[in-house]
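Shown below is the structure under consideration.
Moving on to subunit A:
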Amino acid sequence: MNILTGALNEVELELVGRFRELFKRRSMRISIEPGTSLLEIVTELGRAIGVDLRSEFIGPDGKPMEESSLIIVNGRVVDLTRMSEQFIKPGDRIVLAPSVAGGG
Partner candidate 1 sequence: MESRLRKIIVCDPDKCNGCRICEYICSFASEGVLNIKKSRIRVVRIEPFLNLAVTCRKCEDPPCVKACPRDALTQKPSGIIVVDENKCNGCGWCVETCPFGVIRLHLDKRKIIICDYCEKHGYPRCVEYCPKEALKYVTLDQAARELSKKAVQTLMQELAVK
Partner candidate 2 sequence: MKGYAGKYLIIDLTRGKTSVGRVDESFALNYIGGYGFGARTLYDMMPKPAEVDPFSPENVLIWWTGPLAGTISTAGNKYAVFAKSPLTGIFGFGISSGLFASEFKSAGWDGVVFTGRSEKPVYLTIDDENIELRSASSIWGRTTWETEEMIKEELGDESFTVASIGPAGERMVRLANITNERNRQVGRCGLGAVMGSKNLKAVAARGTKDVEVFDTEGLVKFIAELNERCQGSATEKYRVYGTPANILVHNKLGCLPSYNFQRGTFEYAEEVSGEMMLKTHVKKIVACAGCPIACDHVNQAREDYAGTVSSVDYESLELLGPNCGIRSLDTITKAVEICDTLGVDTISAGNVIGWAMECFEKGILTKDDTDGVELRFGSNEALLEALRRMCLKEGRLGMLLSEGVRRASQIVGKGSERFAVHCKGLEWAAYELRSLQTSTLGFAVSNRGADYLRSGSYQVDVKGKVDRLRLDKSRGKIVYDGENQYAVIDSLIICKFTRGVFKSMDELAKLYTLVTGLSMTGEQILKAGERIHNVARCFNVKCGVTRKDDYPPPRAFEDPLPDDIVKGAVIRREEYDEALDGYYECRGWNRDGVPLKSKLLELGLTKEAEEVGVEA
């Protein structure tokens, strides 16, 4: 996976809330090998910006951080307990966001 250059096999990454501050941008394109899991992408992205990005989604106890974070792939919300089973393909749109706040 090469997250620095835009090339073939591109995925669109959109950033909302504190993820905008972490990445210092609203969106970016990353290129991936087909069949990369979402968990791998998150881990790798974190490495590239020098942040433990995984810990934004998976707590120290191994539990998903559903009260604080949210990942959307092509409009579908990802069950954070299953990030390693969620495979990303070129053309996908990934959104990293804080979870929904409010009365709901």
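The candidates came about this way: all candidates are chains of the complex that A comes from, given by their letters.
FYI, contacts are C-beta pairs under 8 Å (C-beta built on N, C-alpha and C of every residue); 3 or more make two chains touch, one makes a residue touch a chain; residues count from 1.
Here the structure is a predicted model, which is why all the values come from computation and not from measurement.
Looking at subunit A and the listed options 1 or 2, the chain it touches in this complex is number 2. Interface residues of subunit A, counted against candidate 2 in their complex, comprise 14, 16-18, 20, 65-70, 72, 74-80, 95, 97-104.
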